[in-house]
Structures are given as C-alpha cells and as structure tokens.
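Excluded from the complex is one protein chain; the other protein chains are retained at their positions.
Should a chain be cited, it is by its letter among A and B, assigned in written order, with residues numbered from 1 in that chain.
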Amino acid sequence: MENWIIYILNGLYFASFLFLTSLGLSIILGVMGILNLAHGSLFAIGAFMAAWIVGAFGAKAPITIFVIALLAALGVSGLMGLLLETSIIRPMYQRALEYQLLITFGALLLIEDLIKMTWGGTAYYASKPFDIMGNLVIGNNQYPLYFLFVILITIMAGIGVWFIMSKTRIGIMLRAISMDREMARAMGIRIRKLNTLAFGMGAALAGLAGALIVPTTPALLGIGMEPLIMAFIVVVLGGLGSLKGALVGALIVGETRSIGIVFFPEIELPLLFLIAVIILVSKPQGLFGR
Amino acid sequence: MLNVKNLIKDFGKVRIINSTDFEVQEDEIVSLVGPNGAGKTTLVNLVSGHILPTSGKIEFFDRDITFASPYRRIKMGIARNFQITNLFENNTVLDNVRTCLFSIYAKIKNGFLPAGRYRTITREAVNILDVFGIADKQDLFPPSLSEGDKKILDTAMAFALKSKFLLLDEPTSGVATGDKFKVMDTIISAIKRENLACMIIEHDMDIVSDYSDRVLVLSEGEIIADGIPNEIMEQDNVKEILFGVRT
Partner (left out) sequence: MGLKDTFLIPRFLIYVGIFIFLLFMPKLLPTYQLMLMESGITFAIMGLGFNLLLRYTGLLSFGHGALFATGAYAVGMMGEYFPDLYRIEIVIPISLAASLIVSAIFGFICVRHTRIFFSILALALSMVLFALLVKLYNITGGSDGIHIDLPMMFGKSFEGMKRFEFLSGAYYYFLIGIFAACTIIMLVIVSSPFGKALQSIRDNEERAEMIGIRVRRYRWYAFVLSGLYTGLGGALWSFVNGHVSPEIAEWVFSGEIVYMTLLGGFMVFEGPIIGAILFTYLKLYAVSITQYWMFIIGATLIVLVLLLPEGITGGFVKLFAKLKRGEATGAV
C-alpha cells in the first residue's frame, strides 16, 4: 500500500514537469497555431540559468537563492520567448506549416549552441536545495520533500495560468483568439501584442519547469529534448489548447511513467506511446480536443 | 430511378428536412427551388451521402442507399457539383477532369505509367472539356479561370464520373448575369446528350422554367409542390413562398 502511495506521488511529480512544459506548448499552439519545436530549448535555458545561480551564489542560503533562481529562469526564458516571437516567429503566422515548423527547428539548433557558448559544454550541478529539504517518511519508504515542493509550485503556477486565462481581460482575449482568429481580429483585439505575450508566457513556463528539474538532474546540453517529446504526447493526448487537456494528459503520462518504471523499466517509454496511440486511434481529437 | 421516402434530418433539436418524399425518373431534369434555409443543400447532401439522415429511406435503382458511403454512391452513378466551387487548384484543368475519369475507370491505383500515356482517357477528358466549351483552357490552373468557367469545370468533373444522376447545387451562382444562360445551355445540352437525370438547385425562376421538366418546391424542410414548371408557378402557396406574393 505504502509503495503505491509512493508510485502515485512520483507520478504526480513527473506530471508536474509535464504539465508546466506542455501547458506552455499548448498555449502557443492554441493561440498562434504554431508548434514550437524550440520549446525544449527554452526549458534548457531555464535549467542552466537556475543551476548556474544556485551553483554560484547558493552556498549560504540555498532555498532562498533557489527561489530567486526559479524567478530568474522564468524571466530569462520568458524574455527569450519574447525575442523569438518578435524576430522570427511573427513573419510565420501566414505561412505554411512546413515553414512554421522549420523556423522553430532553426531556433532550436541556434539556442542549443547559444547555451553551449554561454555556459560551456560542462554539466552544472545544483542538488543543494534537494539535499537540504530532506525526506518525508511514509511507512518504510522515504519520499523527498523537494518532490512535494515541485508539486506545490506547479499547482500555484497552474492556478496562476487558470486565473489569467479565465478571469482577466487578457486571458479572455487570448481564448477568443484561439477559438476564432478572424473573429477576434474583427472585434478589434490587438492580436499582435497578445501573440507576443502568449509566446512569452509559454516560454516562461518552460523555463520554470527547466529550473525545477536541476536539483535532481544536472543541467546538460540537450536536457530539453526529452521534456519536449513528452510534452508533445501530453498535448496530443489532452487535445489542443486546453488547460484541462494539458492537466489530464500530464497526469496520465506522469502516472503511467511512474508505474511503468517500476514494473516495465525496459519498455516504459514505448508503453507510454502505445497508450497514446490507442487513445488517438479511438479519439482522434484528443481527450479534450475541440 | 431515385426514390426518396419519408426522409427526416435533424441537426440537434432542429428538424431541417421533414418527412420528404419525391422521385426522379431516368433522363428527367428536376429543379429544386425554395427560399434560403429551406433545406435544399441539405437534401442534396443527403442524396450524395455527404451527411446521413436521421430516418427515412433513399433508393437508387431499387437499391437501398440510405446509409451508403459517398464512395459507393459514386460507383453506383450519383455525382454532384458544389455550390462553392470545389476544385483541385494546383492541378491543371485537364487533370481535374482526367483524375475523375481515372477514378471511374478504376485506373487510379496505377502508378507505373504517366497519365499522358493513357491516351484514350486523356482524349475523353479533352472531349468532355470540349463539350463544356473549356478545352482551350486545359493547361491552365483553376485559380486563373473566370467564375463561370470554374463553375463549368466543377460540373464537368461531376459529369466525368459517368453518373446516371447528377446533383447540381446552384451551377450558376457567382456567374455574371449575362453568362448565366450560356452556362446553363452548356451544362444542359451536355446532360441531354448523355440522357442523364439531373436535379438542379436554382434560384433564378427564368432558368428553372426554361430548363427543367419538373419542379420541386421545398419550404421549411417539406416539399409543398411538385409538378410542371408553368403550372407550379401559378399555385398560390408557391407564389407566396417564392415571390412573397400574398393572394
């Protein structure tokens, strides 16, 4: 029984990253119709930024510094997102799918090397916050408190995004755009600005997810690749552009992964894809797709 | 030939087609008229298999096709055009028609000979374009055609499917008024030559009375009149619905 509590909590922990990453991807896809292949690189920027700050300044008060690092990562990735949108993504809205995908693919290659130029090719470790927080004892098992911390931050971020999307003017306009772009334009919504904003927001979420992962995994080149692929699966499962979809998709993938790792460690990833494929074949628009 | 019995179509709670019965005989040209929103295009969609009815029965040559796929209906000989032209825009005019012929002659799977080598089919495609008067435009792409020519091409494609029954949804909408009769002449003479049956949705009453053997008047999903054009036009309820004349 206690083991199962651990599996489920681990699943929630995986789901947290998936949710943050895929939420950003899903907002960008929903509002702009662009699949951002460089999303994983924004995740990586967040990871490097946070790991670097914790490593350089975190000797005295690691938790405080880590929180600062989280905000810094969020900010840097968000800024990078704004920069990307205004420079190369903006001319792509009217272009064909292949160009939209390729330009973000180009951005991915570019950013990967920018990270290498800025932080070098070495790994950055930032396990201090993880070590300091210690463990929670559940029966005979220990569960890291840091995992709960991640789950908590994710819930806060999720509520924040939900609040923005459903209670503020900006959020309502963003949803209007994602439902019907032309109609939104006709209603006088300033699509340009909102696109930039949405892209920045999505990027910031990816950066936050990246920052949250470094206390458990060193920041390495290519760290954003796997989260990107997982986020694709979540988005495909949950359906385009819905918060609920991202949440449920993340939970399914996270829990499957957590349980899969225990029972089928060799084929945990293919198993996940299999489930995704079964859902897609039976429900092509995803669970909550429009 | 075509036999529609007690056809009903609901969209959600709204009944678009309400227990409709009608027949179309071989080599008969029938017009379907009615005010906007009467359900004319829905009726065409039901017959062509684009959408499926809520209940009722559609028979074609005594075979039940109520729920048959569009693909099967095409193979049985029901073809249609589209109200908003629906062409293959990056294929030449010739290829637009030729692909229909390949499809109907079951040559469409063949991948090991260039299309031009199928000389008989290519010749037939050019002939069809010739019948419809656009053979000189065979190497152009649809976007460079006039609205009228696009409409004609759209109809020619339905015609090329060797159908026994053509559904034409407003074949002259979007065509300049002066050209309407020319377009209709072209289409009708091609249909007559092949002795096809045809159901036309049309708004222009002059066209209706000039070209059709019989008229069906559809109003709020029901057929309220069925008969020879000139007689139908004199009925009071038809006048009221079509021309807003109260007597």
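Things to note:
Here, contacts are C-beta pairs under 8 Å (C-beta built on N, C-alpha and C of every residue); 3 or more make two chains touch, one makes a residue touch a chain.
These figures come from a predicted structure and were not determined experimentally.
Interface note for the absent chain: among A:103, A:161, A:191 or A:204, the touching residue is A:103. The hidden chain makes contact, of the residues A:2, A:113 or A:131, with A:113.
Here the missing chain is touched by one residue of B:4, B:128 or B:161, and it is B:161. From the set B:74, B:196 or B:232, the residue in touch with the chain omitted from the display is B:74, counting the whole complex.
Taking the complete complex into account, A:88 is the one of A:8, A:88 or A:189 that touches the chain left out. Residues 29, 33, 35, 37, 88, 91-92, 95, 97-99, 101-103, 105-114, 116-117, 225, 229, 232-233, 235-236, 266-267, 269-270, 273-274, 276-277, 280-281, 284 of chain A touch the missing chain (whole complex, contact as defined above). Interface residues of chain B with the unshown chain, by the touch rule above, are 48, 50, 70-71, 74-75, 79-80, 82, 86-92, 94-96, 98-100, 102-104, 107-116, 118, 122, 138-139, 141, 157, 161.
Rule of thumb we're sticking to: only the chains that are shown with their structure count from here on.
Each chain gets a centre from the mean of its Cα atoms; for chain A and chain B, those two points are 51 Å apart.
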